Structures are given as structure tokens and as C-alpha cells.
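Part of the complex only, each chain left as placed.
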Amino acid sequence: MVNRIFTIFVLIGVPLSIAGSLMHWPSVLMFVVYCLTIIALAGFMGRATESLAIVAGPRIGGLLNATFGNAVELIISIFALKAGLVGVVLASLTGSVVGNLLLVAGLSFFIGGLKYKRQEFNIYDARHNSGLLIFAVIVAFVIPEVFTTEMDSAGTISLSVGISIILIILYLAALFFKLVTHRGVYQQKTDEVEVHEEPEWKKGKAIAILLLATVAVAYVSENLVHTFETVGERFGWSELFIGVIIVAIVGNAAEHASAVLMAYKNKMNIAVEIAVGSTLQVAMFVAPLLVLISLLFTEKMPLVFTLPELISMATAVFLTISVTNDGDTNWFEGATLLAAYIIIGIGFYLLPG
Amino acid sequence: MVNRIFTIFVLIGVPLSIAGSLMHWPSVLMFVVYCLTIIALAGFMGRATESLAIVAGPRIGGLLNATFGNAVELIISIFALKAGLVGVVLASLTGSVVGNLLLVAGLSFFIGGLKYKRQEFNIYDARHNSGLLIFAVIVAFVIPEVFTTEMDSAGTISLSVGISIILIILYLAALFFKLVTHRGVYQQKTDEVEVHEEPEWKKGKAIAILLLATVAVAYVSENLVHTFETVGERFGWSELFIGVIIVAIVGNAAEHASAVLMAYKNKMNIAVEIAVGSTLQVAMFVAPLLVLISLLFTEKMPLVFTLPELISMATAVFLTISVTNDGDTNWFEGATLLAAYIIIGIGFYLLPG
């Protein structure tokens, strides 16, 4: 059902996007069209990646998911960097981290908790992820914030590049740890039987769809980025609010849907993996990659967030760890995360642009 | 014994307070009289609430305790707000959080630990409370601190009101979770047998005493608030020190006594519930309620603490969570909390006014 809606959105949205951008239709209208089209295209990319992952087996599949999982966000961000919108990119990275930890996980725990009194997930994975969240957000993002206040821009970029390389290396090491050296070592006995899955699409078709959808996302994203200014002025939204709340929700809509669905089916390991795994991918792979890619453009992106952005991510990390570290959730823990998301959302909404 | 002393204090203290305030006796003397009288009255309110809670059954009783538990503090604060002493109110909220987490819990663990080598309490409750402490102090108090530095006062009040409403909703949700949907779900097998309790006072008498004591506390509090300036000048105490240390100790004296008593009887679940539960009540109910009430007065209270206040609460939260999260205490853990309280106390004492 959702898939059929996504198909219709793509079939209507892509031509509309092309027509609208060529004929300069009103920005606010096109902003809505672009957003919906990207969400639908992201759905296709997700299904194509899933199919390829099943064909390729667990190791390469895990790698594929880890690489393409945030492809949409990466593409939007590259075009925003090209347009010199460094502030929007940092804001949307913030929005992804905060949104995945509080909104996606929060909704999953809450909706799942309405159906089940207690839901459990692998406590080893939760602790492994906690360590990485602390490493990425509390160490790798906080250190440049504090150290660069006394540095010139050359020092700031050097530190950002250095930290970015280390983040990517540790991200790859984490994949190696999970998929190779310690595969299954920290498994809990679980009722979720791993069934042999059939891919939705054959290899050739999946690759073709992945390529086509990626090209389409790239085209639409480039146009989307140029509507931000007009939309911001019209609704009184700051660049920061657009980045943290709007771009982040558009870029992660597909994950939101599937995480909540998994929680509703009581497959909490997958729901948590989507929410927290996606956060780690953004923080340890997408963000540092964008820092390195920005070296190719005139305006370089340092790994230095605004203080409200950094504090939002840091407090979200502490709250998520505190809630998930016992490997057990219920509706109230979901409500707590959602309440934190609303508080941060109000904060960014009221922040002057 | 304690009850008899409290009775004597009330019988002498209330008339003395009335006489002193009418005849303008010296402020420093009256400051002491007011403080002792309030502590004694708080004891009566606690016993009346307890009796009503037993009569009303666990659900309504839990609600009663949750609402009237910090009534004294709420009353003092409302009069301080009316007198425009926003700084003192924020300071006394800080003092309640820090005092309950470090002084009350610290004394309980220390005294209890002198008698028992290890004392245990429900680990699920500890984790549930940890999540709420992080939510209230690290998210809901830290976000406005950082975001409002760039806001005008209208934005600051909007954000404060928004966060306050969310805090109160989540506090009520937490009660609903604990008393209704998940009552007994996270129970550990425990040696503490729940005996059928007899209320100390009958329903009518309890209500009468609760009302009378509340009126008396209100009268004395209003007078107490006006002695702060003179007392501060006389002893060289800053408004901040009076709020954080003095008002907080007076407002929470009753809880201190009963938490330590429970720890001494090895009823650690109750001792922890008093210390941490009271903190959560202050942070998630009393503080936001005062923000909303302050809208009625000329000087509005934002949910923005001074940096020393915020850092004191945040570090107290991290320390308490670290110490209590294993559901096991001993004298040394109590000593650690007490040492932290002394450090923070010295800090506020030395802070220029």
C-alpha cells in the first residue's frame, strides 16, 4: 500500500519537479513538491538497497546498507554545500542526529509500547552503540567546538579534517568488528527467527532502480536547496529551523516509517538498529565525509556546530543512552524521547535566524 | 518524640511569628523563628498527607503525595515571586534539586551504610528515575539556558512556558505510567512486606490539619521572604546562597528526616523514592508550575538558571545516576554524594552576591 503510494508520488512528482523548476513555479509550492518527491524516491532507494543486500549476503549487505542508508541526505547536503549553505548542512546533520535519536526512536518505543507492555532488544548492541554515540557526539563534535574558539580558520579546518578522517576510520573499524571479527559474538538468545529472505527485485533491476532514483534525488535536491531562502522568508523560519527540522524529516522519512513499523511488529532489535544505527552513520560517516567533500568547494565546512546544535545533540545522546541502556522499552520511555524532541523543536523554532 | 517536638514548635512558633511580624521584631531573630516554624508545620502537613494517602488507596494516595509533597516549597516560592524575588526562587529550586540528590540521598546512604554493609533497592525504579533526571535537568533545563542567550525576553518566556507545559504533561504521564498502566510491572521480589497500614488521623481531621497548616505556612512564608535582604546583609550571604542552601534546607527538612530514618531501617526503596522522587517533583512539577504562576505577576520567571546553578544541578544528576544505577549503596557512596554537596555549598558561599 505504502509502496503503491510511493510509486504514484514518484510518477507524478518527478515530472512535476522538472516542469516546475524549468517554468519557475512559485518556490513554496515547489518546496512541497520537491520534499514529497524525495521522500518517495528515498522509499525506492531503500527497497533497491534492501534487495541488493539480500542478494549479496550479510557482510556485503551490511556494508551496502551502511553506505546507501543515508544516501539521500548525503546528496541533498552536497548540493547545499555547492550552493555555499554550510549552515544548512550542519543544521540538517544536527536534525538527523536529534531526529533519529528522539523522534524515530521515540515514536517506535511509544507506538510499540501501546501494543506491548515491555519490549526488549539486544543489550550488548545497545551498549556498543552507547559507546559510539559518546565517541562521535560527545568527543568528536565537542572537542572542535571548544578548541577552535582560539584557532584561526586554517587551524579549524585542519582539526576538522583530522577528526573527520579518524571518525571514518573508526566507522569502518566498527563495521569490520560487527560483520567480521565479532559477528554473532554478542548475540542474545532471541525469539526472532532469521528467515531466509527473498529479494523483492533481481540484482539487475535493483541496481537500475538504485541508479535512476539516485539521479532523480540528485536533480530534485539541487532544486530543493534553492527554495530554502524564499520558504524561510515566507514562513518566518530561520535557516537553522529549516535545516534541523524540515530537511532532517524529509531526509529521514523512510527510516521513520520502517522503524515504527518494526516496533509495531515487536522487532525491537531492528527498530533500534534503524534509529541508532542511522544516527551513527550520520555522525561517523556522512558528517565527516561532507567535511572532506567541502574541501573541493570554495566554502569549506568545519566540523563546528552552533552551540544550540551541539547542546541539542549532546543532550539527546545522554537521554537516549539513559533510556536504552537497559535493553527494555515501554510507552513512557517513548513519550520521554518525544517530549525532548518537542522541547528542542520549540527551541529552534523560537531561535532568531 | 520528633512529633512532640514539632507540636511544641508549632504551638510556640505560630503565635511568635504573628507577634513578631506585627511588632517588627529584628529580622534576623524572626528569620530563625520563621524557619523553625515552617519546618515544624511541614511535619504536620506530611503526616496529614500520609494519613489521607492511606485512606484514599495507593493510586489517589500516590497522587496526593506527588502533589502535596513539595507544597511548602511551592508556597514559599509563590510569595517570593509575588515579592519579585525571581532569583531567590530559581536558587531555591536549584537547592532542592541539589539538596535532595546529594544531601538527602547522601545522608541516607551514609547513615544506612554505617549499619548495613550493602543496601539494595529496586534497580528498575533507579533506571526509570535516571531517565527522568536526564530529561528534566539535562534536556529541559539546559536547552533554555543555551537557546535563550540569543533570544529577547519575549522569546525567552515563550520557550520557558512551552517547556514548562511539556514538563508537567510528562510528569502526569509518569504518574499514570507508575500508578496505572505499569503498576507492579517492574517489581523486584523484595523482603519488604507491604503491611496494611492504619492512618494516623481520620479523614476529616487530616483534611482539617492539612488546611490549617497550609494557611499557617503561607502566612509565615510571606513574612520569611521579606527577611532575606536583611539577613543576607548581616551575614554576608548572597541572595543565591540563601536560596540554594538556606531556603532549600528549610523547605525540605521534613523529607531529609524521613529519608534518613528509612535508610536506617534498611527500607532503601522508600529512602531513594523520597530523595529522587522529590527531586523529580521539584524539577518536573514545582518549577514549571512556578513559571506558569509567575505569568500572573509583574515579574515573569523564565526557566533560565544562572550558570553556576545549572552546572550544580547537572553535575549532581550525573553523580547521582552513576552512584545509584546499580541499585546498591554503601557508606562510601553516601560520603561521595555528601562531599559533592559540600563542594557545591562552598562554591555558592564564595560566589559574590
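A and B label the chains in the order they appear, each numbered from 1.
The criterion applied here is as follows: a residue touches a chain if its C-beta (ideal position, glycine included) is under 8 Å from a C-beta of that chain, and two chains touch if they have at least 3 such contacts.
Here the structure is a predicted model, which means the values were calculated and not measured.
Every protein chain here is a copy of the same sequence, 2 of them drawn, and the whole complex in this file adds up to 3 copies.
The working rule: only the chains that are shown with their structure count from here on.
For the pair subunit A and subunit B, the distance between C-alpha centroids works out to 40 Å.
Put simply, subunit A touches subunit B in their complex at residues 117-118, 307-308, 311-312, 315-316, 318-319, 322-323, 325-326, 330-333, 335-336, 339-340, 342-344, 346-348, 350-352. Residue ranges on subunit B touching subunit A, taken from their complex, read 127, 130-132, 134-135, 138-140, 142-144, 146-147, 149-152, 155, 158-159, 162-163, 166, 169-170, 173-174, 177, 181-182, 185, 321.
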